[in-house]
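Before any comments, here is the structure.
Here the complex is missing one protein chain, while the rest keep their positions.
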Amino acid sequence: MTDPYTPTKDDKFSFGLWTVGWQGVDVFGGAVRPRLDPVEAVHRLAELGAAAVTFHDDDLVPDDATRTRELERFTKALAETGLGVEMATTNLFGHPVFKDGGLTANDRDVRRYALAKVLRNIDLAAELGAKTYVLWGGREGAESGATKDVAAALDRYKESLDLLCGYVREQGYDIRFALEPKPNEPRGDILLPTVGHALAFIESLDESSRVGLNPEVGHEEMAGLNYAHGIAQALWHGKLFHIDLNGQHGPRFDQDLRFGAGNVRGAFWVVDTVESGGYDGPLHFDYKPPRTEDDAGVWASAAACMRNYLILRAKVTAFRADPEVQQALRASGADQLAQPTLAGGETWRDIQGVTVDADELGRRGLAYEHLDQLALEHLYGVR
Amino acid sequence: MTDPYTPTKDDKFSFGLWTVGWQGVDVFGGAVRPRLDPVEAVHRLAELGAAAVTFHDDDLVPDDATRTRELERFTKALAETGLGVEMATTNLFGHPVFKDGGLTANDRDVRRYALAKVLRNIDLAAELGAKTYVLWGGREGAESGATKDVAAALDRYKESLDLLCGYVREQGYDIRFALEPKPNEPRGDILLPTVGHALAFIESLDESSRVGLNPEVGHEEMAGLNYAHGIAQALWHGKLFHIDLNGQHGPRFDQDLRFGAGNVRGAFWVVDTVESGGYDGPLHFDYKPPRTEDDAGVWASAAACMRNYLILRAKVTAFRADPEVQQALRASGADQLAQPTLAGGETWRDIQGVTVDADELGRRGLAYEHLDQLALEHLYGVR
Amino acid sequence: MTDPYTPTKDDKFSFGLWTVGWQGVDVFGGAVRPRLDPVEAVHRLAELGAAAVTFHDDDLVPDDATRTRELERFTKALAETGLGVEMATTNLFGHPVFKDGGLTANDRDVRRYALAKVLRNIDLAAELGAKTYVLWGGREGAESGATKDVAAALDRYKESLDLLCGYVREQGYDIRFALEPKPNEPRGDILLPTVGHALAFIESLDESSRVGLNPEVGHEEMAGLNYAHGIAQALWHGKLFHIDLNGQHGPRFDQDLRFGAGNVRGAFWVVDTVESGGYDGPLHFDYKPPRTEDDAGVWASAAACMRNYLILRAKVTAFRADPEVQQALRASGADQLAQPTLAGGETWRDIQGVTVDADELGRRGLAYEHLDQLALEHLYGVR
Partner (left out) sequence: MTDPYTPTKDDKFSFGLWTVGWQGVDVFGGAVRPRLDPVEAVHRLAELGAAAVTFHDDDLVPDDATRTRELERFTKALAETGLGVEMATTNLFGHPVFKDGGLTANDRDVRRYALAKVLRNIDLAAELGAKTYVLWGGREGAESGATKDVAAALDRYKESLDLLCGYVREQGYDIRFALEPKPNEPRGDILLPTVGHALAFIESLDESSRVGLNPEVGHEEMAGLNYAHGIAQALWHGKLFHIDLNGQHGPRFDQDLRFGAGNVRGAFWVVDTVESGGYDGPLHFDYKPPRTEDDAGVWASAAACMRNYLILRAKVTAFRADPEVQQALRASGADQLAQPTLAGGETWRDIQGVTVDADELGRRGLAYEHLDQLALEHLYGVR
């Protein structure tokens, strides 16, 4: 008998090299684990059932001197394991040169260098077969008011994205961009802080169809926002290009817990939204194995990310298939919401002057508690 | 000598009838003040220096039976005082019929009734001269996952806005709509929770040019977001149609403090952004006089809202005019950000391969602390 | 076959009359449900399997004129159902007279009246057999700095508690007091905002042994604090006299969700701490049936509170009994923590100069992710 929660490549799970490779440096302490060779990461993730890896330029090729050799070793490992590279991104936050951001740094020289760094890594991304190129602007922001002209920064952000879209188009790369919002940390306030702000910004771009989102669970939850609602809106706009799954406990520092181990109730609805909302891209984990873990703990946590997704997928599938749930959905009128408010052919004239017995209508119970309790019992595994 | 912080009509300050009229009912206690007659509100606000009032239908005309008489009294008071009505909005949250929302209620009858209620009050808004019609969807949301299909809810929201835009167009009303985002309270999670989500949604509308935002200070700060950044982005999109000024102390219940008495440092940058960012609409206060206040305290707090704005306006004006500040802005490269990253005629080809001495560039200090300290000293009034 | 999650009186579940009786008034809307007769509440809760009810004076006897009759009806209902009254408390927050607090109101007349109101209801509590008397100081706080002298307020709080302890002692009542902390809402900042602050305050009292805590899940989580840690510390001090179970989604307004439906992962550890930490008092729910619910929804949500506790109790019992968990606990050294750092007879002299190979020791993995994943799988019901 097979464990139903064992991942296979069909599940499309992927991991950033920087996730299992996180050495544990934080504001208060140094590295607790040695550098992880990307080649080892590929092999270990393949054994665990992942389908792909993703990378920042600096993760994979930290040093120009060894670039060719490292890329050879890496592509060989991919070939040996059958793992793909589904996404890539640029590190525009680690080096001191990016302390004020990359694409929106006040210093124009920094912005030009940042763009060059992105362009170079897009070439590598295309070469390795990535279909999504993520931009997380972690240092694009400010600690104080006058230091960053937000309108000018958005102009520069747009200028950069327009240039990058043109580049990809002209090169004929089969790559789409995905912006990753975050409200704060490491900057006091980051530009494009939520799913919503990034969605709005995208509409301003010259080639907005090439640009979508890569929302991260923890980033939205740091603002106290409902992540499932966020990706539902992104899907509604046709912009959920990629996804970053992890865990967080509300407004506080960026915890990057393994998926399933933060807001558990939220995770149930995240998986429900992913599975039933029309997203069919990679399921990418962007988390950090805690500093308490050694190498074995790193892989235990990586395996658990995938396992938790599969556990939750089974639950949401059972939830949606449960006849009692379907009845409760109807009882709550949840299915009515898909019905237009106006009947075919009606206009405002048909609505104007509509009256109801508001008191009577207000007394109708919606039985949401019953419906939600059914969901919770599926989550708890007692139905 | 005139007190420089005494408001006049030219300052375009306005107040919701429901602000000074708040009776103090909250989850834990009942009314502490009697109902405030809108006519008295108009007279008192006029004496304090306000230029306009705003209203929900239920504030002004709570009872159909007395509608005509109340409107006559109200318009008479406006005429006597010279106050205008600059904005109006619909109460789609107070009556039990709206316990699951209005425009996105699961119950279609409720949605139809809600639309009718909006249409009716738009007519009144137009009649009274309001140029902005606000939609705050405080009950449009959910406490639990399955009870609200977010995609369907956004469809209904769009359907409603499209209908309303058509109505205003066909009636020839000189009215624009302004959505007011809020992350939560009174619902567990509210749809269109931030400035960003609402901006993105607007782009989906049939007549998006008729719809913009009415962001409220406290609503963004409840999500830990930087309100000045939020309205700066709204202005960048051309969508800051109206503004709700008040105070809040970060993620917690909606405090609706008088303007200037919450996040003081934030308020400085809010006024700076309003004054220098191109907004020239009404300065509308949406706050609640605390339950500790009697009638005198109500008017003291209303006067303080305007006074604090004027104090801060004087400060930001002085800040921007201060030669030392201008030098500090240049030293920090803040002015460089307005310069395109690419020179005229450059393309990605000119950027590709750009190199810099990143270590050297990374060592350059940006002197943001000096610049921000200058701002702070203007705020403290010691420069 | 019996449903293992059906409550019985042995489970010691209790509910405040004000929970199932909440009519749904909030800052933005009015009552959605009619008043619930306490007698009906008693009967319905008994049918659902609760063991006891609790009350504020104003819940049970809102009107002096009908006091005698209402108490007769109520005690008759208790007798008929076998339900007990295990706790009582005073409403010092609803009436406008308490808008600045009760025991720490600036107005001395208010303080005296508040004390009298408490004394009177303690008599009723004793008469009805309550063993715990809760003090939630929801209005004891401030919106602004100068308005409340915190040191003086703590003096008055202590004066009140000392008086109340003396009263109970002199009356020979078998009653202990339990303070219920909350960080904010309805006041901007509430005195004794967390479990910790209240624990510290208790130590200052003349008869501190008579006073402990009644911590509420949501109140601690509104401050982003770990509730299980909080009650573990309260137990460590011997001060967990009572408990308020409900649900919350982090820093935002007080949601008062049904137990089990907020922070699900947190709820697992709450039940684990309650069950294994030595608490054996009533399991009291202090939640609010959402405004979306009618009468049926009220009882569905009440039943779900108990059911969720029993589901989680079964899970934590299985977790602690699981041999693989026990092995993982040992592997993580969790059991070592019970062992004193010094061996018997050792003093600082034996510690001074202790050296270790810190690098070697720092490389040891703690396997916490494995252990936590086991817990999570018990929570998910897949082990």
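Labels A, B and C are assigned to the chains in the order they are written; within every chain, residues are numbered from 1.
Heads up, the rule we're going with is that a contact is a pair of C-beta atoms (placed from the backbone, for glycine too) under 8 Å apart; a residue touches a chain by one contact, two chains touch by 3 or more.
Bear in mind that the values here come from a model prediction, so they are computed numbers and not experimental data.
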Residue, one of C:K9, C:R73 or C:H197, that touches the chain absent here: C:H197
Residue among C:A65, C:A321 or C:A358 touching the omitted chain: C:A358
Options B:L71, B:A151, B:L205 or B:L366, residue touching the unrepresented chain: B:L366
Sole residue of B:A261, B:V274, B:V316 or B:I351 that reaches the chain not shown, by the stated touch rule: B:A261
Positions on chain C contacted by the hidden chain, ascending: 95-100, 103-104, 106-113, 115-116, 119-120, 142-156, 159-160, 163-164, 166-167, 170, 183-184, 189, 191-201, 203-204, 222-226, 228-230, 232-233, 235-237, 251, 265, 268-269, 272-273, 277, 319, 325, 328-329, 332-334, 336-342, 347-348, 351-356, 358-359, 361-364, 366, 368-369, 371-372, 374-375
Hidden partner chain, residues of chain A it touches: 24-32, 93-96, 98-100, 138-139, 143-144, 147, 183-186, 188, 222, 249-255, 257, 261, 290-292
Residue ranges of chain B at the interface with the undisplayed chain: 5, 32, 224, 249-252, 258, 260-265, 289-290, 292-297, 300-301, 304, 307-308, 311-312, 315, 362-370, 372-373, 376-377, 379-382
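The definition used in the following text is that only the chains that are shown with their structure count from here on.
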Approximate Å spacing (C-alpha centroids) for the pair chain B, chain C: 37
Chain centre separation (chain A, chain B; CA means) in Å: 30
Where chain A touches two or more other chains, by residue: 224, 251, 265, 362-364, 366, 368-369, 372
